[in-house]
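One structure coming up, written as structure tokens, with questions to follow.
Yeah, one chain of the complex is gone here, protein chain that is, but the others are all in their spots.
And now, chain A:
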Amino acid sequence: MSHTKSLPKPTALDRLKARFFNTTLNSVVTLVLGAITLWILYNLANWALVHAVWGVDQGDACRANRDGACWSIISTRWRIVFFGLYPFEEQWRSGLACAIMVVVAVLSCIPWFWSARRLPFLWVAGFAAFYILMRGGMFGLTEVVERNWGGLALTVFIFSAVCLIGMPLAICFALLRQSSLPWVARTVGLIIDTVRSLPLLAIMFTFAIVLPFALPSWAIGESLYRVIIGYSLFFAAYQAEIIRGGMQSLPTGQEEAAKALGLGYWHRIGYIILPQAFRNALPPTINQFVITFKETTLVTIIGFFDVMTSGRTASGTAEWSFATLEMYVFLALLFFVFVFSLSRYGAYLERRLGVGTR
């Protein structure tokens, strides 16, 4: 340790020099790429900030000024993006419901909530609040049927519902597939492989549109919930295989040792197998969540106004149809915020659980 002290601490300039300008070739590459980056950033800033039009109802100003972004479409029609077709006067409910869902999601990322009692309570309470606010029809709130839900609130609802139904289902599937009874294991294997071999779009379409013809009328329900169930099944089939992968990466000796100690099935699964399986399967699980969030946009095919459809609707009118690019940039930002937070949270979990280090 003492010899490092004798060296002078490298300054920022030294480090810059050592990393980017240590040879002539590297200096040239740095300068060229730096110039290109600056040029892109300059143009982007010019478009998105300097020449942009921000105010509400500035469509005509936007048309006259084509060098800058027209953020006026967002400031004028953001309500459609966030709330879809939800009745205008009631949109505060949708906003509040959405905020509750986000708060619940953030809270459940805090380790204090990670207990078998707190986490389910948090989510059940969160969902109940969300549903009462969105659906109304009680506590003096006017009723808003599911088909009028929309925008970001709907996307968040579908995503969280699918994950919450799909995750326990996935654990069931994974455990059943590992069953020592061959016919159970094979049947579940067949179900998983069948669901996995069907496109998500086909599953959604079947659950939303074909199923009502096959079900008795009392079992039909709202198409939103049918779609969520179908999507959860799809999610569970994939997630079950991810969990199975995590389980199979454990040495069999662990389960045998637990058996030798006299632990019952549920104790072995609950204390030995699943915690480790989840730890091993964390990166692909986060991946699955991210994919699930992005694929909620497919519900547009069965007439739901998810955030993507709502965005396209917001720019789909004569006054604003020139500003589709701005709308897509805004939608991309929204998705980025959600997906990036998900991946950052995944990375935090990985560090905390020491994935890949133990």
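Methods note: a contact is a pair of C-beta atoms (placed from the backbone, for glycine too) under 8 Å apart; a residue touches a chain by one contact, two chains touch by 3 or more; residues count from 1.
We adopt the following convention: contacts and distances are computed from a predicted model.
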item	value
Chain left out of the displayed complex - its UniProt protein name, from "General L-amino acid transport system substrate-binding protein", "4-alpha-glucanotransferase", "2-hydroxyglutaryl-CoA dehydratase" or "Mg-protoporphyrin IX chelatase"	"General L-amino acid transport system substrate-binding protein"
Residue touching the undisplayed chain, where the options are A:P10, A:G34, A:G55 or A:P87	A:P87
Residue, one of A:N46, A:S108 or A:T300, that touches the chain absent here	A:T300
Which of A:Q58, A:T76, A:Q239 or A:N280 contacts the chain that the document leaves out	A:T76
Hidden partner chain, residues of chain A it touches	76-77, 79-80, 83-88, 145, 147, 205, 208-210, 212-213, 223, 300-305, 309, 312-314, 316-319, 321-322
